[in-house]
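Note that this complex is displayed minus one protein chain, with the remaining chains in position.
Chain naming follows the written order as A and B, and within any one chain the residues start at number 1.
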Amino acid sequence: MLQVDNKSLSTWERIKDSDIYHSFINSPTAIVSSTILFIIFFCSFFVELITPYNPFDPSSLSLMDAFTPPSWTEDGLARFILGTDGQGRDMLSTILYGCRISLIVGFSAIIFSLILGVGLGLTAGFFGGKYEMIVMRLTDVQLTVPSILMALLVDGIARGLISREMHDEMAIYVLIFAIGISEWPQFARVSRAATLVEKNKDYVSASTIIGVSNIIIMFKHILPNILRPVLVIGTIGLALAILAESTLSFLGVGVPPTTPSLGTLIRLGNDFLFSGEWWITFFPAIFLVILAFSINLLGDWMRDTLNPKLKK
Amino acid sequence: MLVVAFVSFSLFNFVGDPINNMVGEETSDEERAELRKTLGLMDPIHVQFSRFIVNASKGEFGISYQLRRPVSELIVERLPATIELVVISALIALVTGTLLGVYTGINRKGFLSDFVLAISLLGVSLPTFVIGILFIYLFAVILGILPSFGRGEVVDLGFWTTGFLTVSGLKAIILPSVTLSLFQMTYIIRLVRAEMMEILQTDYIKFARARGIGENSIKYKHALKNGLIPVITIAGINIGTLIAFSIITETVFQWPGMGFLFIQAVQFVDIPIMSAYLVFIAFVFVMINFIVDILYYLIDPRIRVKGDVASG
Partner (left out) sequence: MTFLKINNLSVDYQMRKETVNAAKNVNIEVNKGEILGLVGESGSGKSTVGNAIINLIDEPGKVSSGSVILGDLNIHENSESIVKYRGNKIGLIFQDPQTSLNPILTVGEQLIETIQTHLKLSKEEAKNKSINLLKEVGIKDAEIRFDNYPHQFSGGMRQRVVISLALCCEPELLIADEPTTALDVSIQSQILELIKKLTIERNLAVILITHDMGVIAETADRVAVMKSGNLVEIGETKKILTKPQENYTKSLVSSVPPTNKKISRFVIVEKENSDKKENNIKILNRWTKKEIIDQSLVQIKSLSKNFDDNFFTESSKNSVMAVNDVSFDIKEGESFGLVGESGSGKSTIAKMIVNLFKPSSGDIFFNNVCITKIKKRSELMEFRKQIQMIFQDPYSSLNGRLKVKDIIAEPITLHNPSISNIDLNNYIYDLLESVELTQKSADRYPHEFSGGQRQRISIARALATQPRLLVCDEPTSALDVSIQAQILNLLKDLQEQLNLTILFISHDLPVVRQMCDRIGVLKDGKLCEVSNTEDLFLKPSHEYTRELLRLMPKIESIYN
């Protein structure tokens, strides 16, 4: 029997008392990865304040500085810590700007697919019947088509529909849409499964008997209860979306070189790999890996903590 | 499934104006019209579409807008390269992935398990193209022991060109196939591990322990057999994903396969190649699903032996 003590706890005390908080405090990987993520997020969103150069301002660039190696090597210059690329742009600044693009695309895509997927999954699980069958059939079909292929496909269609002049402007939106549309089945599947479980719980029946309408039951009662697994998928999905963005950009069908993302930078640097200017491609790649790795670590920790089945 | 594939082709048929992409700005209108006629783009849409289906069933997809060669010819030329790459990668990913997954699932604690897990998490965070670039840099540029692009010398068997019969061909496939399999392998490790861990906590494992069945039999007979069932599904999806990701690997290593062809087609909006590639992909997916269903039927007694529950 649970002993209920007589004082009500404040929200902060509840958080401090929760298992999640304790698991976080006791998990060095979770702390390290979230710290790294925080630094990366902070630096890339306030990049103007942090870096002395704007790599996209042609007046500040000098071709004289092109191909400067990192500062610790023989020919390095102290003011370009990670060296410069073929146009004399400071690598560190370029990476941070690129990282911002990658993060914006990744976040927007995952939010887009989250809303689409959870919306479809929730309604499918709740209403059932033919509608559910169609939605689930659709997710099954799309799940067998790998997401990167799906994104390529959507991007291909969009290229055909949008005129060439418009394309560069629209590229980022096309990319968000392409990645978002390729990731939604995961969310739909997870949220439908969770909805089916919740729907059969008695509190939903109780609300129906009271006379609460279906829409309110769905959003007030079921939605908050299915968010946990959705958030886990969302975190891992964010890493996948960022990787997908960089992959598409690497393949040259992503964001245009005028506003490069990490993937674009790697592709541009790849051409110099054989001529010995390894840093142009190496640093964006390492940065991308650290970013994805941290998100995955955090997602992994979340999954272990939130999954009651694997509790030790 | 095929229906879905066809819908996407019909979409392609209406999308964009390939002529604009094929010719330069200075081409006269007459020349354009002439080209349209030869490509059959002047015909009404339903004629184009039915022609497309009839031709597709015969394996003809028209003429590439960009390369001005029959698509079927291009496909046959590129197909062996892709298949060899995917088959080798699938074998690497499945065998190593399953073995390591089972090992880490059974030995939850221990240095080797932790190590494999950390590597696998890193693997999920490494986009294929970054692995490819790193490999090229390491083995081709720095060490110079393996080729960085192409298939090496191939032997023409008439209907099939293979790289397996020459030393340079075998050398050439090492880097791309390892690159391609790495991401999938880490994915499989994690899935199999989670599956094994869940099974080891079930009641029937506990009951087997209570009967004094030896730990080895419990782990490698009772748990492993149940744990391998989902691997079939994973293997199915795995091959599909490998085909999709072969696009990237082929681009990085300039492997003359279908993915390389496809990515060029997307960049130039070369619709016949794109649709042919999609028919091929759809066909492969249908086949994979079919095979997976059959394997399930053969392996899982719950599906094979239906019903007839005796009354108590």
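Keep this in mind: a contact is a pair of C-beta atoms (placed from the backbone, for glycine too) under 8 Å apart; a residue touches a chain by one contact, two chains touch by 3 or more.
Fair warning: this is a prediction, and the values are worked out from it, not measured in the lab.
A.B. asks: Considering the full assembly, with which of the depicted chains is the omitted chain in contact?
C.D. replies: Within the full complex, the chain not displayed touches A, B.
A.B. asks: So which of B:Phe207, B:Tyr220 or B:Phe290 would be touching the chain we can't see?
C.D. replies: B:Phe207
A.B. asks: Out of A:Ser27, A:Ser207 or A:Thr259, which touches the unshown chain?
C.D. replies: Only one of A:Ser27, A:Ser207 or A:Thr259 touches the chain omitted from view, namely A:Ser207.
A.B. asks: Touching the hidden chain in the complete assembly: which of A:Asn54, A:Gln87 or A:Asn225 does that?
C.D. replies: In the complete complex, the chain left out is touched by residue A:Asn225.
A.B. asks: Considering the entire assembly, which residues of chain B contact the chain that has been omitted?
C.D. replies: Interface with the chain not displayed, on the chain B side: 202-214, 217, 221-222, 225-226, 229, 300-302, 305-312.
A.B. asks: Name, in rising order, the residues on chain A that touch the hidden chain in the full complex.
C.D. replies: For chain A, the residues touching the absent chain are 1-2, 4, 6, 8, 19, 22, 201-203, 205-212, 221, 224-225, 312.
Everything below uses one rule, namely that only the chains that are shown with their structure count from here on.
A.B. asks: Within their complex, state which residues of chain B touch chain A.
C.D. replies: Chain B residues touching chain A: 1, 4, 8, 11-12, 15-16, 20, 121-122, 124-130, 133-134, 136-137, 141, 194, 197-198, 201, 236-237, 240-241, 243-245, 247-248, 251, 262-263, 266-267, 269, 271, 274, 278, 281, 285, 288-289.
A.B. asks: If you look only at chain A, which of its residues touch chain B in the complex?
C.D. replies: Residue positions touching the partner: 141, 143-146, 148-149, 152-153, 155-157, 159-161, 164, 239, 243, 246-247, 250-253, 266, 270, 273-274, 278, 281, 285, 288-289, 292-293, 295-297, 300, 309-310.
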